[in-house]
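Missing here is one protein chain; the remaining ones are kept as they sit in the complex.
Read from first to last, the chains carry the letters A and B; within each, the first residue is number 1.
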Amino acid sequence: MIDYVNIIVKSIFVENMIFAYFLGMCSYLAVSKSVKTASGLGAAVIFVLMVTVPVNYLLENYVLAEGALAWLGEDYASYDLSFLSFIMFIAVVASIVQLVEMVVEKFAPALYGALGIFLPLIAVNCSILGGALFMQERQYASIGEATAFAFGSGIGWWIAIVALAAIREKIRYSNVPAPLRGLGITFIITGLMGIAFMAFLGIEL
Amino acid sequence: MSAKRESLFSKKNMKLIKDPLNDSNPISIQVLGICSALAITIMLENAFVMSMSVLFVLIMANVVVSLLRNLIPDKIRIIVQLVIVATLVITVDQVLKAYVYEVSKQLSVFVGLIITNCIIMGRLEAFALGNKPGPSFLDAIGNAFGYTWILLVVGFVREVFGSGSIWGIKIIPDDWVYHINPDTGLTEGFYEHNGLMLLSPIALFLVAAVIWAQRSKNRKLIEEN
Partner (left out) sequence: MAVNKNSTGYTFGFAILLVVVCGVILASLAKILKDKQQANIANEKRQFILSAAGYASMDTLKTYEMSEIEELFNKTIQQNVYDFNGKPIAGVEAFSIDIVKEYKATKDSPKTRKYPVFSYKNENDEKYIIPMAGNGLWGPIWGFCALGKDKNTIEGIVFDHKSETPGLGAKIAEKPFQDLFTLTPKMVMKGEKYMGLKVVKGGLKDPDHQIDAIAGATITSNGVGAMMKTAFLPYMKAWKKVNN
């Protein structure tokens, strides 16, 4: 149990997708004008990460990795399909995003209203593919750990975008030099937040 | 038909190249491809290699998707685009690995970054899907160069102040840099590299500075808060 807590805390603070790895910046910067929409996108990212990472985990361990096909029989044990991992991961992410979009639209229209417009954006969010690649790299011991990692990363992303959106809402009352308004000041805020988050790097879990 | 056909280098088409350099720059205006701008601008050379890879992949992907634009079903267009981009990138990577191993070692780091570079997806989605191959080709060139110049500016500043070199060539002699002389045990030198330049957040500040300069010159780009 403590392992799971460790993984979650670590992926929220120490290895925050935005501030430690700067993944998923494009939609992070573009969709952080108000707390409400930011929170919606953040929730969608958590959701998609939690679906795609476990699926990719299974794919990696039962299809792609060297020797992963051993369950099909002795003859298949020597196959190594890892050259396909990029394309498979990205295809899984894109198809799950579209699948989720359709399912949510059909069965939970209210949720679709809240998340719907963000879902297509997520397919190209680097943090989702990043999640899959980190999962592959770090060799989590079980699908549970991989899911915990996905959950933590998602929460970390959510915290980052909501915090930024909250700052951007307040900064409207500040006298920012005109050419820096909007995007420029957002870049600077993100940079400062990133530096602040570096303080967590020293934590050993 | 041929009478109506406009030349590839008509005024309208040239605008496709020029606009992304400034008024609709992919990084500073469209906010695309930021991740890679942060990750690889520590040195000028990396920024250049990355830019050229993006140029190549963007042109190929834009033209291929544009050729297929009437065939791609709407529902699965994002997957189709991603698969096309990923196939292109992996193909290039595999060929390099077999024939020019040294080069491939330098580039393999960027492979993942190129696939997820939102400039490529963004241009496919916004332009190539609705336009002919010719203009798509020009759009790719324009956007890739719009991306390139910002990367080069950021890479230049970060390398000069962070590592004291340009394109790997030292411009600040090692003697100047603060260090302990192993023979005498005394500290020598008067200069210290700016360690902040090596961290990712500095790229955000530098891009913000570019935005500031750009929008001061071109006031129509200024946003409301």
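Heads up, the rule we're going with is that contacts are C-beta pairs under 8 Å (C-beta built on N, C-alpha and C of every residue); 3 or more make two chains touch, one makes a residue touch a chain.
These numbers come from a predicted model, not from an experiment.
Here is the thing to keep in mind: the chain we left out touches A, B in the whole complex. Checked against the full complex, the candidates B:Asn46, B:Ser66 or B:Asn131 give a single residue touching the omitted chain, namely B:Asn46. For chain B, the residues touching the chain absent from view are 39-40, 42-43, 46, 70-76, 79-80, 83-84, 87, 90-91, 94-95, 97-99, 101-102, 106, 108-109, 112, 159, 163, 195, 198-199. Residues of chain A that touch the chain left out of the display are 66, 83-84, 87, 137-139, 141, 201.
Note that only the chains that are shown with their structure count from here on.
On the side of chain A, the complex with chain B involves touching residues 22-26, 29-30, 83, 86-87, 90-91, 94-95, 97-98, 120, 123-124, 126, 129-130, 133, 171-172, 176-185, 187-188, 190-192, 194-195, 198. On chain B, the positions that touch chain A within their shared complex are 28-29, 31-35, 38-39, 75-76, 78-79, 82-83, 86-87, 89-90, 94, 111-112, 115-116, 118, 121-122, 199-205, 207-208, 211-216, 219, 222-225.
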